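Omission of a single protein chain aside, the complex is shown with its protein chains in their original locations.
Our next item is chain A:
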Amino acid sequence: MTESFAQQPWLSLITFLPLLGAAAIMARRMMARVGPDGTVEPREREQIDNVARRVALFFTTGAFLVSVFVFFAYYDPDLAGYQLVEQAPWLGSGISYKMGVDGISILFVLLTTFIMPICILASWTSITKRVADYMIAFLMMETLMVGVFCALDLFLFYFFFEGSLIPMFLIIGVWGSSGTKEFAGFAMPSRVYAAVKFFLFTLLGSVLLLVAMAWMYFAAGTTDIPTLQQFDFPAGAQKWLWLAFFASFAVKMPMWPVHTWLPDAHVQAPTAGSVILAAILLKMGGYGFLRFSLPMFPLASADFAPLVFALSIVAIIYTSLVALAQEDMKKLIAYSSVAHMGFVTMGIFTGTEQGIEGGLFQMLSHGFISGALFLCVGVVYDRAHTREIAAFGGLVHRMPIYAFLFLFFTLGNVGLPGVSGFVGEFLTMAGAFKTNSWIAFFAAFGVILSAAYALRLYRQVMYGELLKPALQSITDVDRRELAMLAALMAFALYLGVYPFPALSVFSPAADLLIENYRAALAAGGL
C-alpha cells in the first residue's frame, strides 16, 4: 500500500493545494448576495472576508502538513538524486510537466509551506481592504513558489519563477503602505513606485533568462532539467548562458548593484508580503544558482566566480554600511538581508562543501530569522502605524515579551552562535577561506558591521525611557503574534544548536553537485 501511496503525485498536491483554496475563495465570492443597488452589502462582504481568511489558513496549513508528511514518510534523505518525480506530457517535443525534489530543494519546499500559514496569520487583522483578493494572491503565490522549487522542467520552472512576480507585484502595489513618491515626472503612491521598480528589475532578468532558455532548448532539444544538467554546453556558449541566468538570479537574490528594488519593496509591502519576500522569494536566486548555473554551466561558473566573489563582498560591506544609516526599520532589515545573501552567493561559488552547504543553510536560516524580523516590525507597525526608528524608544517597558523575541531575532541576524544564522555564515566563510583568504577577510567585516547596525536598531526602538505619548498605551504581543514568533524562534534555535538534521539533508545532493562540478572542470581542463 505504501508503495502505491509513495507514487502518488505528492508534489503536485502540495503545489496546487493552495490554488484550490484560491478557487474556493473565488467561488464563495461569486455566490455573494448582491443588494438591490448591485453592490455587495457590508455584512456580506465581512462574511466573505472571514471565509477568505479561514480558507486561506486551512489550505496553507494543509499544504504544510502534507509536505511534512511527505518529507518524513517518502523522502529519503540519503539519496543524492531527484525523488518523488512526476512526469506528464505537456507541450510536446521535449517539454513536459515534470516535478521532483532533491536535497537542495526539499527543505525550501518545507520552508515555503511553513512560512505561508504564518503569513496568513500575520495578515489576519492588519489587512482590512480587499481581504479576499489578498488571500487569493497569497495562495497563488504559494503555488508558484512551491512550484519553483519542485519544477524539473526548465520551461515549467520559468513559468513558476516569473509567475511569482505577479502576485508579489500586486501585493506590494495594492496592499502596500501609503505615501507618495515623485517618479518619472509625476507623483505616484510610493507603493506603486516600489512595485514598478520591483517589476522593472525582475523583468530585466527574466527577458534574458527567456532568451537563454530558448537557446538551450534549441541546442539540447529538451527542457528537462536533469537532462540539461548532464548536457555539455560548449564552453563559449556557457558564458553567455551563464550571464543570462545570472542576470535573473542576481536580481532575485538580490546582489549588489541590482539590489535597490528590495528596500523599497520591503518598505512598501504589507508585513506578510515582506515576510514572503525575505523568507522565500530571495531564496529563488540562490536556488537557481545551484540548480542551473553550477551544474549546467560549470566552466562559466568557475570563470565568473571571481566576479561573484567581488559582488558578494561589496554587497556584504556596502549594504552593511548603508544599513547603519537607515531611518526606517524595514529598510534596515532589508539592507541586512542583502548583506546576508552576499554570504550565500560567496559560499555557493566557492564550489566547496562548506560553501555550498553553508549557503543553503544560510538561506534556510535567513528564512526564519529575517521573516521573523519583518513580523517583529509588523507588530509595532500595527500598533503605532509607523516604521520610523526615531518614532520609537523604550518599548521594553510596555512590551517585555516582544522585547525578548525581538532581541532573539536581532541576535540571530548578528550571527550569534547558538542561533541558526551563525552556522551558515561560518560555513560559507570556511569555504571562502579555502578558496582565497582575501574573500573571507573582507566578508569578516560583515561580522563587525552587522553587530553595529542590528544593535543600534534594537537600542533605539526598545531601550531608553518610554517618552513618546503615542506609545504610552502600546500593548505587548497577543497570542496570535506570540505563536508565530515562537514557532520561528523554535526553528532558529533548534537549527542553531543542532543544525545536523538540515545539513544532512543538504549534503548528499551538495556532494553530488560538487562531484559533477569538479568532474566537469577537470574535463574542461580547469
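Heads up, the rule we're going with is that a contact is a pair of C-beta atoms (placed from the backbone, for glycine too) under 8 Å apart; a residue touches a chain by one contact, two chains touch by 3 or more; residues count from 1.
Heads up, the rule we're going with is that contacts and distances are computed from a predicted model.
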item: Name of the absent chain as recorded in UniProt (options "Dissimilatory-type sulfite reductase subunit beta", "NADH dehydrogenase subunit L", "P-type Cu(+) transporter" or "Potassium-transporting ATPase KdpC subunit"); value: "NADH dehydrogenase subunit L"
item: Option from A:49, A:86, A:133 or A:481 whose C-beta touches the chain left out; value: A:133
item: Selected residue (touches chain absent from view) among A:84, A:99, A:253 or A:503; value: A:503
item: Identified contact with the non-displayed chain, of A:28, A:456 or A:518; value: A:456
item: Of A:9, A:77 or A:189, the residue in touch with the unshown chain; value: A:189
item: Footprint left on chain A by the chain that the document does not show; value: 26, 91, 93-95, 130, 133, 136-137, 140, 155, 158-159, 162-163, 166-167, 170, 173-174, 183-186, 188-189, 192, 195-197, 200-201, 210, 213-214, 217-218, 223, 257-258, 260-261, 263, 318, 321-326, 352-354, 357-358, 394, 396, 411, 416-418, 422-423, 426-427, 429-430, 433-434, 437-438, 440-441, 444-445, 447-449, 451-452, 455-456, 459, 462-465, 497-500, 503, 507
